[in-house]
Each structure stands twice: as C-alpha cells, then as structure tokens.
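Here the complex is missing a single protein chain, while all its other protein chains stay put.
Order of writing sets the labels: A, B and C. Residues in every chain begin at 1.
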Amino acid sequence: MITDPRLALDLAGVKMQNPLIAASGCYGFGFDYIQWVDPREWGAIALKGITLEPRAGNPPPRLAETPSGLLNAIGLQNPGIAFFLKEIRPLLRELGCPAIANIAGESVDHYRELAAILDGLGEVSAVEVNISCPNVRCGGISFGRDPATVEKLVGAVRQVYRGPLIVKLSLEAGDIGAVARAAESAGADVLSLINTLKGMVIDIHSRRPFLGNITGGLSGPAIRPVAVRAVWEAAEAVSIPLIGMGGIASAEDALQFILAGASAVAVGTANFVNPHIAREINLGLQRYLDDKGLRHYSELVGAARRETDGR
Amino acid sequence: MITDPRLALDLAGVKMQNPLIAASGCYGFGFDYIQWVDPREWGAIALKGITLEPRAGNPPPRLAETPSGLLNAIGLQNPGIAFFLKEIRPLLRELGCPAIANIAGESVDHYRELAAILDGLGEVSAVEVNISCPNVRCGGISFGRDPATVEKLVGAVRQVYRGPLIVKLSLEAGDIGAVARAAESAGADVLSLINTLKGMVIDIHSRRPFLGNITGGLSGPAIRPVAVRAVWEAAEAVSIPLIGMGGIASAEDALQFILAGASAVAVGTANFVNPHIAREINLGLQRYLDDKGLRHYSELVGAARRETDGR
Amino acid sequence: MNRRAEIAHRCLLLANKEIARGWHLFELEAPLLAHAGPGQFVHLRTGSSTDPLLRRPVSIHYADPAAGRIRLLIRISGSGTALAARRKAGEELDLLGPFGRGFPFLDETAPALLVAGGIGMAPLFFAAVQRQRAGLPFEFFMGGQSDALLPPDEYFLAHGIAPLIVTEDGSRGGRGLVTALLEERLAGAVKPLRVHACGPAPMLARVAELARSAGVPVHLSLESRMACGVGACLGCVVHVNVDGKVEYRRVCRDGPIFDGEAVCFDN
Partner (left out) sequence: MNRRAEIAHRCLLLANKEIARGWHLFELEAPLLAHAGPGQFVHLRTGSSTDPLLRRPVSIHYADPAAGRIRLLIRISGSGTALAARRKAGEELDLLGPFGRGFPFLDETAPALLVAGGIGMAPLFFAAVQRQRAGLPFEFFMGGQSDALLPPDEYFLAHGIAPLIVTEDGSRGGRGLVTALLEERLAGAVKPLRVHACGPAPMLARVAELARSAGVPVHLSLESRMACGVGACLGCVVHVNVDGKVEYRRVCRDGPIFDGEAVCFDN
C-alpha cells in the first residue's frame, strides 16, 4: 500500500490514494485477488458490470488470445442488482479503497433505474455508465455511438444519480470528440475510455468463429496506441477529467495516458499477467516524479498536449 | 513463383495467379524488393498511394513500434501522378504480376481526376481508391466515414474509370456495413479493408507525441482481430468481392480472412519481417487445400459465415 | 493490514528434461508452492514479451514440501507451451499460484481409480504418488496416442507406480482408448469406490457417462482457456448442474476439479 501525497487525487469527489483504477470486468467485485493483493494498492476499483436482472453471460469459449491482445466475450455475466445490494454491497467497506459501480442496460430506463438504486449508497463511491460494451446484443455499444443517444442516456442517469458520474466510451463512435462533448453537456463528471474494440478470431480447422459469441472485445497492449489517441482527442473536446485505459501494463504506459490528458488510469488485462501491477505502476510513477523533480503527478496531466499546443 | 490452379482467381477482371496482394504503401511501386523477391509470387501488387501533386510526406520520426503493431505516419509521400505516368508506368510491365494503382486526394475532384488519368492504361490492372488514410489532414479518412460522402466520391470515380474499381475502407466508420453498401451501390467492384487504425505514442521523456505527425496508422498483427471482424461485417453487407487485410503474417491468418468472406488478402507490415511472406502463405494455403481435400480455395471464401448462418 | 499469501513466485528452474516426445518435466525450487495438492495448478508466464500475452495454467505434477520443490509436466501443444519448453535450467520462471481446488477424497481408504488421457496424467500422477506413499489403494489407467508420446515405464516405476497403459495405435500396452479400459473395469464384480479423471473433453464426457451408469462417483479435472486464473474475469466458465439448474462455473476458482455428475458436456 502506497500513500504518497504526490499521487493522491480527488476525482470529481472520489478520494483516491493514487490515480490507478482496477478496470471494470477485470477485478470481479473487488475480492477475487484479496487473499493475495491488498486492494488499497489501488486508488479505486471499478466493479464488474451490473445489470438489473442477473445475466448468465455468453457461451464459452469466452476468451481468445491474439497478438499482444485478449479477446473476451463474457457477455456481462453478473448476479443482478438485487443480489449486488444484498450480498456484495455490505462487503465493499472492507475493500479499503473506493468502489465504482459499473452499470449496463438494454434501454435508457434500465440505466436510469440502476443509477437511481445506487444513488446515495455509501459503499459505492461513483457510478460508471458502460455505454460501450461490444459483447451484448441489445444495450452496450449501440448506446455509445450516436451523440444524441449518449446525451439522452447520460441526462436520464444524471437526473437520478447525484454522486460522481463516470461515462465510459468506446471507439466505435467515429467521432470521439462529439460523443465526449455530448456526455459532458448531459452532466457527466468524468469520462473513461476506452472500452474494448470489437474483434473476432476464426478457427481455421472448424471453420467457425472461435468465440461462442462470434465476436468479442479486444483489450491489452495491442490497443494501447489507439487508446492513447482516443484520450488525446477526448481531452481536446471536453474539460471534465478523464480516466484513460487500454493496454496499460507499466508506469511508462500509464504516463503516456496521463501526458495525453488522463487524470487517472485504469488497468484491466495486465492484472491477469501481473497481479501486483498497481503497486509496480505506483512505484514507477514515484520514481518518475523523483527523477523529474515534480511535486505532484497532476503536473503531468495533459502535458504532451501543452507541449504541442494541443495540435 | 507458384502457379497452382487451385489458387488462381479473377478478381473483378484482375487475373491473379493467387489471392495474395502486396498491400499499398508496403511495397513501394513494386520494385524495392525486386532484386531479391520475384514479384510473381504475388497475385497482384498494390502500389504506394499516388496523389495529383508530388507530396513530401510527414516529418520524421514516421515509425513507432508498438506491441505487435507498427504505427506509421508516412503522410502519402509520393512523386505525383505526372512522374508516375512518365517514370513508373513504363516499368510496371516488367513486374510480371498485375499492378493496382492506389489513389488519394483532397477532394472528390482530385479522385476523379486521378481516376480519369488512369483509365485505360494497360499497365494498371485496377484502381484502389484510398478513402481511409489516417495520416493526411485533408483527404483520406474524412471521406471514408460518412456513407453519403463515400457514395458521392465513388460515384464520381466510377464515371471516369472503367476498369476494376477497388474502394479501400477503414474502421473509423462506426457502421462499416453502411459505408460498404454505399461504396457498392455507387459502383465499386471490390472493397478492400482495413486500412490502419489511428493511434499514437507519447514519448514520456520529451513529453511529446513521438511521431512527427503526432498520430499515425496502426498496422500489423495487433489489429488482426479487428480486421477479421470488419471483413465479416462487410461480407454481411455487400455481395461484391472483398480484399481482407490487417496483420496477416501466415497462411493461418490469411485463412481467417478468407473464411470470414475475403476473396483475396493483402499483406503489408509482414513483408518487413519476412520478405518471402507471399511464397510462404501460398505454400501454406496449398498445404491446407491438400489436407482438407479441396479443389479450389474459393470454396473457403465466407465458409465461416455459412457455418454460423451468417449470424 | 492482514498478512496476505504470496501470489507471484519467481522460481528457479532446476531441470528441464524431455521425458517423452514434446513432454517436458520441470523441476522447480518453489518452497511456497510445495504445499499444493494434486489437481491444483500454477499459472505460468511462458515468455517475457506481450506475445503470447497470457499465462498458461499448468497442473502441479508433483510437490515435495520437505525439499521445497515442485514439478510441472508440460506437453508442447501450441505457442505458449513451446516457448516454455525452451526454458533452460538455471533460468527463473514466473508463476502464480497455487490456484484451484484439488481432487477431493484423496485420503479415503477405499480404492480409487485414476483415469488419465495424455497429458491429463500430470495431476493424476501426483494423486497416485500421494496414495502410494500413504499406503492407500488405487489403480491408474492411462491412455495415449502412441508409445513415443508417453513417458517411459521407468518414469512411473521410479515412484513405485505401474499404470495400466493403452495406446490408440497399440504401440504400448493394449490398443484402444482408456475409456474402453474403464468400461471393462466398471463392468467387473468389484467396483472402485471412486473415479478421478483428467484428459481431453470427449474422454471426460465418456468417463462421466460410464461412471454414472455404474453408479460410481467421479471427479473430473476440466480444461478451459484462462485469463486471470483467480475467478475475476469470468472467462473460463463451463456449464455445470447446480441444484437442477444449469449454471456457469469458473474452472479456475470453482474447479478445475468438478463432480462429474454435474458437468454438462454441451459444448
């Protein structure tokens, strides 16, 4: 556990010891690693996406490895909000770091209902609205493409949820700036990006798509250059803070996102390779601050944009 | 040089000995490898993108390696169409395989003018219209996003170019099916996809974007799952043949694209690692046909779609 | 802060020996993993770059708590295992674990029947050695493609084990499938109390079927592609009957050993 004041932040009301977030879907409900890894190594943990009703998820195989990447098609398997409230919520205080609830629905009403239920819960420090999951037929990504839809959905959630509101974007929107602005103007406090890229692998022997769901979401180092660019473009479009993610596996990677304009960064796939990734990145950030003689990492947020006049 | 009738095809009028195309921008004007590699190992060679006027290209650095990927920001450096006609065109007959001219412009008029000039030239077997280059400010990708623009541009080119017309798409279009249909209905004979994905790398020491052009296009194995998915979706949307590309580095990779619906495949980045890639992939395809007892590779085109009822 | 267990282990590779074609026996200095039991696995980083990106689950093939050592038996079957097989004695391996629930009831006094297909013998060998040491009765059936693709007899005899081996081409033991052997055995008068099996999915499906119709309880070690190995990603699920309802269960955390009665072999 690292408590270095140079790394602490207040992300739209979420008090974090450091700018690292465990990315949604990659850390369960916060407890799968707890017998080995202290959750307080994270600034916050984004929980697995929750829906109103329990979801069984997609048929296996759900995972395929690709060059420097991982395709997943979990399909938002989760026990539903009622189970969450009853069984998981009470445990969240034991985490020792803020928990961010990640929600997904099949309609604007679903999102609103979920957000209303989460409003005011002390155990949930923020809500992340997933409008960018490539693995569910209805819901998910179809919401995140069109600025008007985004504005409507985020506006609906904003009406019922008063805490820190994070909207998670994908790259499927051709124009990331337009979607980012729509989310901002509808009341989002923070944007997180990027979700996985839709991809697929075909098994040349069975001559069928390898994943049970046909397509999946690509994460990991393979998508990092695309993700850094997305953060760069979103930072140009909006003035609310950003959470950058996509292939982060080292302090150097995290710094790229920070320099591009991210106030915090999330780490997903890299946990599977290195469960002590949060600690290592934090140590790396400290070393970088030491080397460069900086007083707080926030001096770096968007610094590459300033250097290039935000071109 | 491989002449196996099981691999030969007629791609909308382009007679190819095998379904492998050297991807545009990765094989110069066809002659850079000629002292070592017989061009006839390729079914066709797509030449470096040409514009009306000569272009100096982007300032270096133009290349950055990323995990399993390559970011390039060449910026369409090329000597212009006049030089092409005078100096390069006469040489193309010596290649021994069909040459595909790849054109890019800053306006619909540019594209039309270029296509008109290329119409009827015996040395150029087909024209590939690049509306998806992420590395040029005006032109390139901005044309490829919106179905209406695509339809207009392709229609204009179609009016003046009577040979096989290939339209090259990117993934920046949120809805690849819509863009593909627009190109088809405007008269494209073939679609090729995907072009590179826009990405960037930040140098954490200088705290500036690493590439001279800030952003570049991501190619190589990293993007393969996304590219296979794009071919899958385009095959669902249109009935004209497709050229699939993005990260192909082996016969297995090529087969994924073919099974997803590509009639031919292009190889770019992998040439840089393995200049004998065409020969190796052709041999691998032959071995696969042997193993599975198939009479022609075209039996495989889109086979994975049929297996899954085109879901 | 409560004390946490170690998850990441840098282990010295003491030896890497090819004991059958493509089968590599790793001996590792791993004091903190040496308490693991048969059926548990480690999650091995096979290379050091991002390709291959993910770790590979590998069963603990043998563990010696006193010596602080473990063994892994890795059969080359793709890019990751091929990369792992190239590691040399003196190098450090990067392991996570121990993960998963091992075979239950291994200390029962009634006879157990261990049924292995190919590399599926890795965890069952460990189970056999344990029962052997404890003086508990067991039989060990093993099937493979051919003699060259199986460890030699001496490998087993060195641990006092003598598996009954069949091969598909008859080049060692009888010709046939290990499930045929099991079928015969279960048809016999004296039935084993319990079956433990590990191998390819079609074999396990057949083992479950045979055990069910013989009324013999069976536990299966399942395979699945994994990302995290700890239950966090929900990537490795299989269909399992839970109280009459079919639900997804994680191979890494809820398994890899499952009650054969419950496993649905629908995919």
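A few comments on the model shown:
Here is the rule we use: a residue touches a chain if its C-beta (ideal position, glycine included) is under 8 Å from a C-beta of that chain, and two chains touch if they have at least 3 such contacts.
Computed from a predicted model, the values in this text were never measured in an experiment.
Considering the complete complex, the chain that is not shown touches A, B, C. When you scan B:P19, B:G43 or B:G69 for touch with the missing chain, the hit is B:G69. Although one chain is not drawn, the whole complex shows that of B:A182, B:L197 or B:A249 it is B:A249 that touches it. When the omitted chain is restored, the residue from B:G105, B:G163 or B:P221 that touches it is B:P221. Seen across the whole complex, the unshown chain contacts chain B at 1, 25-28, 32-38, 40, 48, 56-57, 59-65, 67-70, 72, 74, 77, 212, 220-222, 249, 269, 271-276. Although one chain is not shown, part of chain A still touches it, namely residues 67-68, 221.
Contact residues of chain C toward the unshown chain are 47, 49-52, 79, 83.
Heads up, the rule we're going with is that only the chains that are shown with their structure count from here on.
The fewest steps needed to get from chain A to chain B, moving only between touching chains, is 1.
Ranked by the number of C-beta pairs in contact, the top chain pair here is A-B. The central chain of the assembly on a C-alpha centroid basis is A.
One finds 34 Å separating the Cα centroids of chain A and chain B.
Chain B and chain C have CA centres that are 46 Å apart.
The centroid of the Cα atoms in chain A and the matching centroid in chain C are 36 Å apart.
Chain contacts: chain C has residues 50-51 touching two or more partner chains. Shared interface positions of chain A, i.e. residues touching 2 or more other chains, are given as 64, 66-69, 220-222.
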